[in-house]
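Note sheet for the following structure.
A single protein chain has been removed from this complex, and every other one stays in its place.
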Amino acid sequence: MTDYAAPRTSRARTPVEVSRLAAQRLGLPAGWWGMLMLIASEGTLMGCFLATYWYLRIRAPHWPPDGIPEPRVVVPMTLAGVLLLTSVPMHLASRAVRAGRLAATRWFLLIALLVQTGYFAYEVDDFGNQLRSFQPARDAYASIYYTLLGADHGHVLIGMLLNVWLLLKLSTGLTMYRLNATVAIAWYWHFVNVLTVVVIGSLTSVHVV
Amino acid sequence: MATIEFPAEQRVDRLERQWQSKPGVLGWLTTTDHKRIGILYFWTTLVLFGIGGTEAMLMRTQLIEPNNHVLGPASYDRVFTLHGITMIFFFIIPMTTGAFGNYLVPLMIGARDMAFPRMNMLSYWVFLGSGIFLYLGLASGNGPNGAWFGFTPLTLRLFDPSRGADFYALALIFNGIASSLTSSNLIVTMFKLRAPGMSFNRLPTFCYAFLAAAFGLLFALPALSADCIYLFLDRNHGTHFFDPSKGGSNLLWQHLFWFFGHPEVYILIVPAFGIATAIIPAFTQRKIVAYPLVAIAELLVVFIGFGVWAHHMFVVGMPTISVVFFAAATAMVVIPSAIQVFSWCMSLITGMPRFRTPLLFIAGFIWMFVNGGLTGIMFVAVPFDQQVHDTYFVIAHFHYIIFGAAVFPIFGGMYYWFPKLTGKLYFERPGQICFWVIFAGTNLLFFPMYIVGLLGMPRQIYTYSSGMGWDAYNAAESAGAYLTALGIVLLFANLVVSYFKGEPAGPDPWNAPTLEWATSSPPPDFNFAVIPTVSSAYPNWDAEDRERDARKLADGVMVLEEGHEQPVSTTVDGRFAEVIEMPHSSPWPLVLGVCIALVFGALVIGHYGIAGIFGVLCLLSLFGWHWKEPQES
Partner (left out) sequence: MRRVAVMQWIGLFVAPLAWWGQHLVGQAIAQAQCSVADTTWHVSNRAWQIGLLVGAGLLILASEAAAVVAYRRTDEEDYESPPPVGRIQLISVAAMTTNLIFLVIVLLDGIASIVDTQCRQS
């Protein structure tokens, strides 16, 4: 027997109402599935870049080719680890918003955004420094190196813009739409953070494999 | 039929006011109604089908006799390249997923719209933009000429100094965005917006097919995008992805392309399988045989299809120990298709078939698909594949599959759902005649290609010498092409005349089992006044449930007329989860679509700064799009 009494979740206007209706509804909302679709698509794209890296690598007698310095390990992996840690405030933001704690949600998002911005600023500067050392048009190694790394940085930038938008939205209150967005964007960040570790791990794996 | 009481009429009025589209051209430009979007896709893809068909006719006219002069070699290269790209990316994919999928899936699952209505409209604008973009390339003398699969190094700057391959690479990325958006939308719609009670064991097989195609598109398109990005970078920024002298590899192009390309061909035919499994129960008046196996076979064929890509590369010199993985998977990928063929045939044999025009097209489709599928299995044998690779044998195989297994069901589907979209019946006798003309024409067109391929005629050649023993076969193929074109013209002429002069159809002329036949023809803007009660996989045959719906309308149960409302269910079992407010008309999809088109336009002419500015405009459009939440509009 189908229960016809399901909540009209778009009507919730206060954090308490939003939290209560979110707890009542069954399953994952459509917006979260939409984010999963984006993650699937972008994850596959980055997977293709990674597969390209390894495909070209197994064909190369020297990797990196002579004349290109091996990538640093400690700083990139540490920074990737720092970015991975931003999954913690993002997850806490996701939990706080479902509990209706709007102020806590904003703080967690802000902390995450500050760390992500610091990470991104360093990486942009480092990217520029590396370009002075060897260019994408040098050989296939350089081509895939910059494409893979650049694509990863691009995903971080998109995530930062999403966080900015979300903070702006949450500055005027909480609706179910914004709750769904907070959780969806947290998932996006988990994806980007894991992706970054895999990308940096692959690029720096020349030291171990 | 239950009498509608006065309160029920008021409810229907309220629904009409909530859901009606804006009037006039502005209404069409800003619509988010899945039915209008489906119709836009339908007409646009028909125009592109006509263009692709004209390209086919030019090729067949050039090849009707040896040493012909209708097209020179350079023009011929552009024509077969554009024919392949147009038919695959701009006809079959958008016609099946964009037109049939958008229009029918929400109706079949008892929903009022797709999960993301504005994104749906955006996907149409992006699709339209990508088609215009590609043909602007041709019009500006930069038509791509490297075949639809664009192998490097032929498409690199050294061998194609024009911008043809740039238009090719960017158009495919551009078009891929539209298909990715549509596929995401279809998946989430089918997961979340099913009428309460429609669990996975009650989902129509049509929906399983479109789910399979959508998953296929979602995971396959990124590989093509990656390839096209590399191609664009190699051609314009001196990178070396495909340059063996600098550590690159031309096989990289082929691996990535076919990783996309093989699932793509299943994506082309699986929606057509869905159309077949929708039509057969209606015209045999029995449930489809082996429903669980048919449902899983739809998904399985696409899933295994992701593992067979290198069977397109059996001649490139890969080591045997790598090739065996693909040969094994290719041998087994036929099984899910065979399961479906047996199911269709057994349903026809054990039902009470009425061979009206839609079922005739499905019968023709089964013939063509088995024909093409059997020759596909022959390619599993690597030595045989190496002999017939790049000959007309391959062209015959995939045209039997694509024309037979994708286009025939599309034609059948046009006839089958014509009454639903227009409220009119088509003329039956002309419909049957045009089926036979098309069936005869396509077999005459494509069967001799098997023979001439085995006789050694390579594909993608603009002419051939006499005395090769190919003349009569080519002449027959060209005659078949003209006959097929005649049949297609008759098909559309019949539909046009039927639109103006056909008898009224009523909501359900076929006594069909799926939910789109439970509402009026054409459906109202809100699709269903009452969200339907579902307790089987053939809901329109459940008379008790349909009567229950009529009573619910009178009582105001599951009418959801307090806004632009849509019920959301749990993914697996379809339990009623929440009621959400859906977005209504919006200009933002059009604005964002234009901005995306401008980005690609700037990229293809090499103005990256301007492309960046348009990219920022895209971000601002997204900001504007999400400024107002659905419940606020």
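Going by the order they are written in, the chains are A and B; count residues from 1 in each one.
Here, contacts are C-beta pairs under 8 Å (C-beta built on N, C-alpha and C of every residue); 3 or more make two chains touch, one makes a residue touch a chain.
Since the model is a prediction, treat every value here as computed from it, not as a measurement.
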item	value
Sole contact to the chain not displayed, among B:Ala537, B:Ile580 or B:Cys618	B:Ala537
Hidden-chain contact residue, picked from the options B:Leu29, B:Leu138, B:Leu154 or B:Ala331	B:Ala331
Chain not shown: contacting residue from B:Glu16, B:Glu65 or B:Asp573	B:Asp573
Missing-chain contacts mapped onto chain A	54, 57-61, 63, 209
Chain B residues that touch the omitted chain in the full complex	199-201, 291-293, 295-296, 300, 303-304, 306-307, 310, 314, 317-329, 331-332, 335-336, 339, 382, 535-537, 572-574
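We take it that only the chains that are shown with their structure count from here on.
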item	value
Interfacial residue positions of chain A with respect to chain B in the complex	2-4, 6-11, 21, 25-30, 33-34, 37-38, 40-42, 44-45, 47-49, 52, 55-56, 59-60, 65, 136-144, 147, 161, 165, 175, 177-178
Residue ranges of chain B in contact with chain A within the complex	115-116, 180, 183-184, 187-188, 191-193, 196-197, 218-219, 221-223, 225-226, 229-230, 233-234, 237-241, 243, 246-249, 252, 255-256, 259, 533, 557-558, 562-563, 565, 567-571, 575-581, 619, 623, 626, 629-631
